[in-house]
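Everything below concerns the one structure shown next.
One protein chain is absent from this view; the other protein chains keep their places.
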Amino acid sequence: MHKSPTIATALTILLVSIFLISCQKDSPSQGKLYLYNWTYYTPDAIVEQFEKETGIDVIIDNFASNEEMFAKVMAGGNEGYDIIFPSSDYTSIMIKLDLLEKLDHKRIPNLKYIDPLIKEKASYDRNMDYSVPYFMGSSGIAVDTSKAPEGYARDWSIFSDERMDGRMSMLDDMREVLGAALKHLGYSGNTTNEQELSQAKDLIVTEWKPNLVKFDSESFAKSFSRGEFWVSHCYPENVFAEIPKDQWDTIDFFIPPEGGMMYIDNMVIPKGAKNNEAAHAFINFIHNPKVYAQFLDEFSFPPTTNTTASKYMKNHSFAFTSEDMSNSDNIMDLGQDLEKYNTLWQIIRYEP
Amino acid sequence: MRKLLKPREREQMLGTAYAFPMGIWFTLFFTIPLGIIVLYSFLKRGLYGGVEWEFTLDAYKQMFNPSFGRVVIRTLWISVLATLGCILIAIPCGYAMAKSKYQTVLLFLIIIPFWTNSLIRIYAWISILSTEGFVNSLLIKLGLIDQGLKLIYNNGAVVLVLIYMYLPFAILPLFTTIDKFDFSLLDAARDLGASKLEAIIKVMFPNIKSGLSTAFIFTFIPIFGAYTVPLLVGGKDSTMIGNIIVDQVSKTRNWPLASAFSMVLTFISLVGVFWMLYNGKREQMQSKKTTQQSLEQNIKKHHLIRGEK
Partner (left out) sequence: MNYHTYSKKSSVSFSYTVLALTIVFLFIPLFVVVFFSFNSAKGMQWQGASLIWYEKLIFDSPSLWAAFKNSLIIALTSSLTATMLGTLAAIGIKWYRFHGKSYITTISYLPMVLPEVIIGISMLIFFSAVKIRLGMFTIFVAHTTFNLPFVFMMVSARLDEFDYSTVEAARDLGANERQTLTKVIIPSVIPAILSGFLMCITMSLEDFVITFFVSGPGSGTLPLYVYSMIRYGVSPVINALSFVMILGTMVIAFTFRRFLKTVAASS
């Protein structure tokens, strides 16, 4: 006899929850902005400032690699995002596949603050028709000087240093690692020449990999700060975020002189984005020099991309500078030839 | 006036009504997706992901690439080790729990860790095993070693954490089956002259076969397809099949290849499920027969030893 109320309660809860779910499904778009961004890439303070000034609610989903983001996009998971932050190679793929909305420059007056140099590097979209650069940066090598032996090489050959066997990590990223080897050998990081690529693969497999403990693009910063890795092929902002400021002088971060792989992360609006208006407003907001300066300070980034912002920056000691990147290659899309990299990367990763 | 149905028809209708909601759900959201994967494994890959509608066996050919072969072998031995570890630990645990007066409390204790977020537990192991983590700090303090041992980011750590994650899956089925086992049979066998170990092996094991096979299936197959553990605690040479599949979907965007690998794993799982169900049925029918037989054998042996010619 006492089963009926229970069933009724259960059904009620079910119906209410389904209702809640369906509410989430077709969320009203005025007042909400959905970002698909790298983890922690846009400081909370900036997001909150935007929310206060415009009254728009910002919701951020994260990804940790372009591939992850793109896999979701290709599976139809990009619907519902108003702004996505792909790197150059994926931006150009998305443009080729006609996945992006054309931008209305009239609604983004702050574009005038963007460094013309970066527009040159962004050969896939020089006029910013579909993408606005968010940040131009680079990976590099971080060394824990409190642990590493003296006299290590301050270039890519550090990974051949057997004294640090089992204490080094490289990014789990095919373009970054093959790119590093290519640059060390004096080739372009975007080459499709099979001999050059093969040499790079041999370098990695015979000299670097034996000394590595892990290919890690996810928790290298944590492991570095824990003393597990002494040398880490990394993105500096992640590492510095993990280590207390008073220990920053024990970290030697450098971009090897022969150059490495740099990236330009862009803001794009996917086709069918529900809140086009707010998306444009957000992009414009980011490039307000005062706001951008906050972003740079948060990560101790040098003022690439939006050089006017340097006036407002409080921080003037950077992990790296634009000059350090002068020999670096921007990661570009290689279309069909990417398969050559895939094959070699499989050998590097899967064969002991 | 309600139509009077023949009993058989009525049975059909009722059974169908009860089971079909779930049946439809599964067909729609499980069988069909798996079907799509079968389909995709025979298609050509799209340049930027997805597939092109062209029949090809490329994906299956690619599976036989030697670099994958290494990964498969590694996955096999890691899985076998981890499964063995789980089962060998789970048998005495199940035995002790079945004989205990505090079964509910023990169950409670076994299940609770399982209710914590799995990522957190894996992550805790990282801080336990890392070079400056708990274990090493302790060993250094005790003066047993000078420098931290490399306990993490290798295959050993993967096996250890896999055992940790899947132990409850082995303990619970074994506990259930051992609980139903009639322990007086063990006493009877020992009274007839069998040693303690002999009794357990010849009398108990055959009767808990279904528990053993369930435990085996519920540990080996998920471990075989593990992804997070090798990713987080493994080293540069700890890639397992699960990692390959995910890589093929997100990194290389070779969906047909990912589908081909998935097909193989699905096939193995199906075989496993059939084996488990078959064992369960067989045991129900044979359990009494087997114990009787082995008891009879023991009695005969006993008489022989006693010298009755």
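General observations
Labels for the chains are A and B, by order of writing; each one numbers its residues from 1.
The criterion applied here is as follows: a contact is a pair of C-beta atoms (placed from the backbone, for glycine too) under 8 Å apart; a residue touches a chain by one contact, two chains touch by 3 or more.
Everything quoted here is computed from the prediction, not taken from an experiment.
Considering the full assembly, A:80 is the residue among A:80, A:166, A:236 or A:259 that touches the omitted chain. Remark: the residues of chain B touching the chain excluded from display are 11-12, 14-23, 25-27, 29-34, 36-37, 40, 50, 89, 92-93, 95-97, 99-100, 103-104, 106-121, 123-125, 127-128, 132-134, 164, 167-168, 171-173, 175-176, 179, 190, 196, 200, 217-218, 221-222, 224-228, 232, 242, 245-246, 249, 255, 258-259, 262, 265-266, 269-270, 272-274, 276-277.
Against the chain not displayed here, chain A makes contact via residues 1, 3-4, 7, 10, 13-14, 17-18, 20-22, 24-25, 27, 34, 36, 39-40, 59-62, 64, 72, 74-77, 79-81, 218-219, 221-222, 225-226, 238, 241-242.
Definition applied: only the chains that are shown with their structure count from here on.
Considering their complex, residues 65, 67-68, 70-71, 74, 93, 97, 166, 174, 209, 212-215, 218-219, 223, 226-228, 335-336, 342, 346-347, 349-352 of chain A touch chain B. By the touch criterion stated above, chain B contacts chain A in their complex at residues 47-50, 65-68, 70-71, 127, 130-133, 150, 152-153, 231-232, 234-237, 239, 244, 249-254.
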